[in-house]
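Just dropping this structure here.
Let's turn to chain A:
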Amino acid sequence: MKVLSLGKRSVAVLAAVGLAVGGTIVSAHAATAPTYIDCQLFSAGEPDFIDPALTSTLVGANLATMLFDGLTDTDASGNLYGEVASKWVTKDGAKTWAFTLKKNLKFSNGEAVLPSSFVTGWKRAFAASMASEVAYHSYFIAGMEEYNTGKGGWPSASVVADDSAMTLTIKMVNPTADWPSIVGHSVFSPIPTTMASASSKVEEDGTKLVGNGPFMLEKAITKRAGGEVVIVPNPNYGGKAPLLSRVTFKISSDVNAAYNAFASGQCDNGPIPAGRYTELLTKWGTKGVKTTLGTDYWGFNWEDPTVGGTQNKYLRSAISKAIDRTQISTVIYQGVRKPASGLLPPGLPGYKAGQGLTSSRDLNGAISDYKRWLALGNKTPAPIRLSYNDGAGWDKVASIIIANLKDVGIPAKLDPYPADGTYFSKMRSGKGQMIRAGWFADYPIADNFLFPLLHTKSIDGDNLERYSSVTFDALVDSARSTTNKSFAQSQYRRAEVQALRKDVALTQTVNRGIATVLAASTTSFPITPLGMIAFDQIVKN
Partner candidate 1 sequence: MSQPLLHIDDLYVHFNTSDGVVQAINGASLTLNPGEIVGLVGESGSGKSVTAMSILGLVPKPPAIYPKGRILWKGIDLLTTPDRELREIRGGEISMIFQDPMTSLNPVYTIGHQISEMIRVHSRISAKTAKLRSIEMLDLVGMPNPAQRIDDYPHQFSGGMRQRAMIAMALSCSPELLIADEPTTALDVTIQAQILEILEKSARELNVSVLLITHDLGVVAGICDRVAVMYGGRIVEEAPVDDLFERPLMPYTWGLMRSIPQMDKVSTKRLYTIPGSPPVMSRPPKGCAFAPRCEFVIDRCHTEVPQLIEYAPHRMVRCHRVSEPDFIAVLA
Partner candidate 2 sequence: MFTYTIKRLLQSLIVVWAAVTLMFALFFIIPGDPISLKSGEKSLPPGILANITAKYGLDQPTYVQYFRFWGHLFKGDLGYSYKNDKSVNTILHDGLSTSARLLFWGALLQLIIALTVGLTSAIKRGSLGDRIGTIFTVGIQGIPVFVSGLLAQYLFGVLPFQMHWDWLNFFKPWPQSWTAGVIPTDSWKGIILPALVVAVVDAAFIARMLRSSLLEVLRADYIRTAFAKGLSARRVWFHHALRNAMIPVVTVYGTSLIAIFGVAVQTEKVFSLPGMGSTIADSALSQDAPVVLGLAIVVIAFGAVVNLVVDLSYALIDPRIKIDSKAVH
């Protein structure tokens, strides 16, 4: 009871800081299973989409995965398992994948989930007119990029559905050993025939969003701050039924408002406002803190005359060793984001600790590396620009790094860019020096980090550093084209070491994590490494 009284006391204080979003507390339910009110998921404004074909944000995808089951999924321990698919095989070295589907699965409207349901879903999701931001995940499939850009018709030869045999056969552009993981992305969800022609604005009338997941939408969505999304168990669900009779997601205009709604007892969970982790974790406990598949890092512009190229390796290693990751973790994230030791985050299949140059501060090493760099004929550089997109708190991280670098004698300064779009487009075109970046896994595979972030083919894309290494590219390419999992894993590890330790193309700072405050009644709150809260597995007393 001590915890409860503490909680009650802080209610009024915190409710004061921002007005709690309106709404009433749903009283004890007549149904046997408890109901659940979530203030965490949509705590930073309204969701973009919850339509699986369109959503590009973690929060939207989280809800989409509750409404739609794909072929595969990742569980809370990071293991891949079949959701609609019962098994999958490739006979030609990952060029073609055949999925066998479970029988007797149904959409919430009673329609059977068949291989052709995936064809229906994909035709919609990847159509040019939908203009889905996440449609590019389909480019692994032969002919799908042409379909998506309007240059070709539906690649019926690449996606073959056999409803009688319950098989779905998919032909890839290149050998893709990780395809079973990739296809777990929510954009590959099946849809019933009733949704085949639903437009991108189907959410304006949410009841048309019909899925095959453990939950279904109870009512039309009011996607705005102050509104809520309500899901109830799907009566036709073929898998394990959720333990909750209803989940209500409250949409708040900002994190403070959402936290206040939680603190005033309106919800069963809530987010933690930035900078208040320590204070709040002591109040609410650490049940909701979990590391997720994301890494923050600072990249070095490979083409920059001061920090780029092989000749400036010692300056980069000096910077990397100088950074106090523990300080960043504790001062800014108060331990929710932990110091990272490599680019791949813990929890990712194939993760190995210590792949980066260092995870702890090595001031002497930094000083001696800097001296070696100066000994090569370099002079003290003009302040190194730490570029970042403004307004998201990166300035504080950058400030710490500048202070860290000062101890070594390396001058540095802040270089903020106002809007995200401007920032990333400038960085992509090589305007940065030290580039603030981060990556969150789309699917739990090493390739999802290494290829887009560091491969030469990703320059102008997500390879903001414009890093180009023949060795690295060869290692990744060889890993991509093999079906030998252990060989692929070792190649990816060698590639990571090449980029982070040998070339120091980037220096990782912290691994991302999610911190949720939970009411005492919540006894189990599973979050997958991809950051998805498994609402169907939440246990509430």
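By definition in this document, a contact is a pair of C-beta atoms (placed from the backbone, for glycine too) under 8 Å apart; a residue touches a chain by one contact, two chains touch by 3 or more; residues count from 1.
Candidates were picked such that all candidates are chains of the complex that A comes from, given by their letters.
All values derive from a computational prediction rather than experimental measurement.
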item	value
Of 1 or 2, the one touching chain A somewhere in this complex	2
Contact footprint of candidate 2 on chain A as seen in their complex	12-13, 15-19, 21-22, 45-49, 54, 128-133, 135-136, 139, 145, 148-150, 200-201, 203-204, 223-227, 252-254, 256-257, 260, 391, 419-422, 424-425, 428, 437-440, 452, 460-462
